[in-house]
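Left out: one protein chain. Kept in place: all the others.
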Amino acid sequence: MIQRTPGHRFARIGLTLISPRGAVFLLLFVLLVAITVINPHFAEPGQAIRFVQRVAPVAIVAIGQYFVIVSGEFDMSMGSLVTAQVVIAGNLVGQDDSRSIPVLLFMFAFGAAIGLVNGLITTLLRVPSFIVTLGMMLALLGGVLFWTGGSATGNPADGFRQIGRGGITGVPVLGIIPWSVLILGAVLAAAIWFSRQPFGRTLISTGDNLTTARYAGVRVWWVKTSAFMISSLSATVAGVLLVGYAGVHPSVGRGYEFIAITAVVLGGVALGGGRGWVVAAAAGAFALEALFTLLNFAGVPSTLRDAVQGVILILAVAYSSATFKRPGRLPSPKISPSPEKLPHPATDAVSTAPQSSSLSR
Amino acid sequence: MTSQVPILSAQGLSKRFFGVTVLDDVSLDLYPGSVHGLVGENGAGKSTLMKIMAGVYESDSGQVLLDGRAVRYTHPVQAMRDGVATVFQEFNLLPERSVAQNVFLGREPRRAGFVDNREMGRATAALLAELGIDFIDPASRVGTLCVAEQQIVEITKALSFDARVISMDEPTAALAGNEVELLYGIVRRLQKRNVAILYVSHRLEEVFDLCDTITVLKDGALVSTGPASELDTDELVRRMVGRSISTFYPARVAGTETGDIRLAVAGGGNAYVADVDLELRSGEIVGLAGLQGSGRTELAEALFGAVPLTAGTIAVDGAALSMNSPRRAVRAGIALVTEDRKAQGLALNQSVLDNALLVIRGVFPARTDEVRRKVPGVLSSLEVSSRGTGQEVQYLSGGNQQKLVLAKWLATEPRIVIFDEPTRGIDVGAKIAVYQLMRELALAGVAILMISSELPEVIGMSDRILVMHDGRITAELPAGSSEETVMLAATGHSPVTPTGDVPVEVARG
Amino acid sequence: MRHKVHVATAMLSAAALLALAGCSTDPGVTPAGDATTAGAKATTTAAAVNWFDQALYTKQLAQRSVTPVGAASQPYLQTIDAKLVDTAKFKSPGAKKVCFANASISNPWRQTGWITMNQQLKVLKAAGVISGMETRDAQDKDDTQIADIDYFIADGNCDAFLISPNSTAALTPAVQRACDTGKPVVVFDRGVQTTCPVTFIHPIGGFAWGIDSAKFLIANLKKGDKVVALRISPGVDVLEQRWAGADKLFKEAGINAVDHFTGANPTEIKKIISDELAKGDVKGVWMDAGDGAVAAIEAFEDAGVPYPVMIGEDELSFLRKWKATNITALAPVYSNFQWRTGLLAIQKIFAGQKVPSEWVLPQSPITKAELDGYLAKNVGMPNGHYAKFGGEDLPGYPAVWQKRVMP
Partner (left out) sequence: MTMTTTRAATIQRYGARLGTTGIVYCALVGVLVVGAILVSTAGRNFFSQGNIRDILTGMSVLGFVAIGEALVILCGSLDLSVPYVVSMSSLIAAEVMAGEPGNIGLAVLLALVFGAGVGLANGLIVTKLRVHGLIATLGVGLIIKGYLATQYKGTAGKVPWDFRLIGATGIGPVPISTLIMVATAVLVALFLRNTRTGNHMFAVGGNLAVSRLSGLRTSQPIVVAHVLCSTTAALAGLLLASRLGVGSPTVGSQGGYDLLAIAAVVLGGTLLVGGRGSIWGTLGGVAIFAVMDNVMSVIQLSPFLKDVVRGIVIVAAVAIYTGRAVEQRRARFATRKAGS
């Protein structure tokens, strides 16, 4: 059907780099270069790998959030869930290494359950996911704090914490390969694999057009629910890593839902669903953390970081929405009152799906 | 009372989409107080002509004169401000807003800078009164009105620009028999107000009832314009159809035999359809005719489990099963090529491949790889032209999109295929491809139900024609029945009785 | 646009009009509150610029070396530089109802105090001193706490007010209103800009913390050494004073201190330390609150560099890490037992006993020498527990604190 010449391919790569799909990689590259200029140590393998280790939890959460957003929903409960899992680990594992495995299993079961609840309420009761997960965010955190009397008894056993803290030591060049780096790699690989699987593709198509998916015989409720379960499970993994990296504290995981959404959006993923690449979402997380590190090295007062983050966020999204305009290749007729464009009053009154006009504006 | 000066005249209008000529040098004059009928098959160019006059499209060549002065509209509102209003088939209404708010959207009357709701309500009521409508409350939410009432709101909206020209695209399409009479009344009143009316309709007897001039279009070109008095139904149909159907519609492939019952519905019914008894046999193409809103699409949705039947039974290949979700239907080997491609058939931001594999991945994931290998073959056999299977579907032409939808379903090797308006808005080439495909499917023993508003299509393709009216199957006609017979059945073949209870009836909606 | 003007004008006129009407209608307030705050204005605006207050600094510097009055076994009843005030007018028999307007229990320090306070309450109830305590928790919201206090005034039928203000300036008017009821008012932890409460209970204060910690670091570091200062969040007076005090001394001693805000989030703390380590050697870590200190220490372990000189707090996670790593460290204390002193003060007041107008409690850091002792005393306590919580003599010890039982 079409010829692929090398030139063609290069053109494609160039195009990808400036397309919203690839812009995030450009941004990330620029930031990393800037950091290295300010502090050459950063480029040393040992330092670099540490950076990756630090980003791992955020990136994993972003990957989870990606699947929810691409399916056309939001998950605001991720931050609370991370905190919950951290505290659970602290309280249930305690100093007894032998409990690690059972507790780990419990945590994943718990995470899956939270995702299931989010998903079912969203799909079956048709409550906007933003509200569902907002409610979950409040209830979950409050519940955990109540259960623990505000703070966990203590850090879990070191064996458990090694997952997030330790790694394979004595590696030439790198010095250490942290477990969390390997886990991030695994999660990312799994995510890429999943989004190429029939189910993954179906999930994306469902986010693109709910009705079409329904008429194609897709179990929409299950597809979306599983997206929520994926995000909850990724929050669980992040929790396991963080309890190792940082230890137990009610503030661990605070604000992760917004960090994740920000990262995903930086990755050029369109809110409202059906559009975006999981790798770019992960890259968004790296770009965000790189930004913070840069500001640290540059000695910018930590109070100003929010402001910079805000500016970058707006610019990045403005850029991608500007380049997402329809190409003029095909002369598409001007606004025509065809049913495709104008939902029938009767049906449009029902529309609660986020991909309805308003959210994709 | 028809004056000799045209208010609006179109001169030599032409329009092409994606290289397909949809309108070719068409001219037409509208006179005050006259109703001008515009007829032709689907795709003859009626809607395009209307949309050009309404400022939705711009013509590639030719011009539109209003009161003898050339006008070029780039936005419908410009046309409306000039008193050239259009009532489209699809409603442009906000269901959450009141009738008055919809009628005056963007032009809310103001006093001292503030919207004068009382005035707005009053004005709306007045307009409705002019149309002789007393049963629509300007304050009621449009979402709570029935289709006929919404149609009236649309007309009122047009009238509120105190339009001197009103084009109506299939105004009765969505209306039940008794409501048609209501519309007649409205049209006649408009006529009395010296409004020039362009009336587009498939219902020939309507055209004869209302119009004093009739223009016939075919394949985007003008066939004839003349007084209605000089025409009769047969002549009109001859001019519309022109070409003998057989040459256009591929004949049944030799060796196709009608086999056992694939799909059987007995006493089926739900909120939208009633008393449906229906049998589809393998190798058979059954046409389902009927006016828009007669429940054809609803029947399709019921058979497909999208809006399940609440009464009656469905059996596939003799095995009864409760068809309560599209998934069930797909698993049972049923495919539904929906009426609305973009809203129900495709994921526009996804690639050609993703769309082709949509159903397989969603319902038979195990077969994905095997099918993926076939996809390119299927696509090329359907002559889908795209920049590779990676291209996003939104950039394909309507015809290619439709072919892709077919490919999507072929991938599932269905045994029953329901086509809902399969050739709507696609070019002739694509149409023929679709017809070919249907024949081949029939040869392969697939049972086919084809819903269509194009009578020639129904007649040309069907082995058997079912006609729906008002949510019920009202007639079963043999292949090759005449358009008139079908149309008669479709309009409920009971001459509409003008009675006072019409308002009451509608008020119920 | 037009509408905005409407609102603005409406707001303005309404404001003016009601300001007049306000006085005529019976408000729960009288301009009296204004007089006291007038003097405070200076400090408010000053605070906006710079938290360092030389007078307060010198005072606290001195109080550090004062030997507190009272039994050493009851630090929560000891006083420093007490100016006793007569409370005879409040003397009355019988069990009294206490209304407690709490800022929040949103961090381990406040939670520990809250537990201690409730156990103290049990004792006083049993003794027939207090009939009951009604608590409204403002969840860290100034506005909510103001409403809470007004509710108590109107509907609480309280015999005494116990207030732990969420912020200084903002709560002043509300506390003033409480005073205006004529009932005894006791404020603890954070002060307000009015002298109307019978007593204001607090440890020596933020500057003392800053001085103790800074002096320790300076003693253990060389001129020019780098210290990373980890601060929870800006604008909280109690914390800002700790930093203001320490910062002054660091500058004088030529210690190179860089400060960051962490939100008490160990993840942030670890990132900041790692970045600072990537920039160059870090010799010392200063903290304005100890929870999260462990993460800071671990950052050094992970980077494989020698431990810094640490400033933590008497929070157990830190003390345990301190013991385990045997680092050079100091654990400043912001005496948690002040949470029970409030109730005891009310007991004294209704008994007509004199109480200090400003009840300064001892606040002495835990040194390496004392470390083992406090670890032994608090064996089995959760990490979020504070070693100097001073509730060992209360019923339910230690189980209640170990399980963190709260009403």
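In order of appearance the chains are A, B and C, and numbering begins at 1 in each one.
Throughout what follows, a residue touches a chain if its C-beta (ideal position, glycine included) is under 8 Å from a C-beta of that chain, and two chains touch if they have at least 3 such contacts.
Note that this is a predicted model, so its numbers are computed, not measured.
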Missing chain: touched chains present in the view
A, B, C
The one of C:Asp81, C:Glu134, C:Asp180 or C:Glu370 in touch with the missing chain is C:Glu134
Per the definition of touch given earlier, which of A:Asn39, A:Gln85 or A:Thr262 contacts the omitted chain?
A:Thr262
Among B:Ser27, B:Gln63, B:Asn92 or B:Gln394, residue touching the chain not depicted
B:Asn92
Taking the entire complex into account, which one of C:Met117, C:Ile146 or C:Ile218 touches the absent chain?
C:Ile146
Touching the missing chain, which residues of chain B?
75-77, 80, 92-97, 101, 105-106, 108, 110, 113-115, 117, 140-141, 143-148, 150, 174-179, 271-272, 274, 293, 295, 298, 470-471, 505-509
Missing-chain contacts mapped onto chain A
121, 125-128, 130-132, 134-143, 145-146, 150, 258, 261-262, 265, 271-272, 301, 303-311, 313-314, 317-318, 321-322, 335, 337, 341-343, 345-354, 356-361
Touching residues (missing chain, whole complex) on chain C
1-4, 6-8, 10-12, 14-16, 18-19, 21-23, 25, 27-29, 31, 34, 37-38, 41, 44-45, 47-51, 104-106, 134-137, 139-144, 146-148, 150-151, 153-155, 167-170, 172-173, 234-237, 240, 261, 406-407
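Keep this in mind: only the chains that are shown with their structure count from here on.
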Taking each chain's centre as the mean of its CA atoms, chain B sits from chain C at a distance in Å of 73
Two or more other chains are touched by the chain B residues none
Which positions of chain A touch chain B when the two form their complex?
1-2, 197-199, 201-202, 204-205, 208-209, 211-219, 274-275, 326-327, 329-331, 333-340, 342-346, 348-349
Listed in rising order, the residues of chain B that touch chain A in the complex are 17-18, 51, 56-58, 74, 76, 88, 90-96, 142-143, 150, 304, 306, 325-327, 329-331, 336, 338, 340-350, 354-355, 357-363, 365, 368, 376, 380, 385-389, 394-395, 397, 408
Please name which positions on chain C make contact with chain A in the complex.
105-108, 111, 115, 234, 258, 260-261, 263-267, 269-272, 274-276, 278-279, 291-292, 294-295, 298, 302-303, 317, 382-384, 403-406
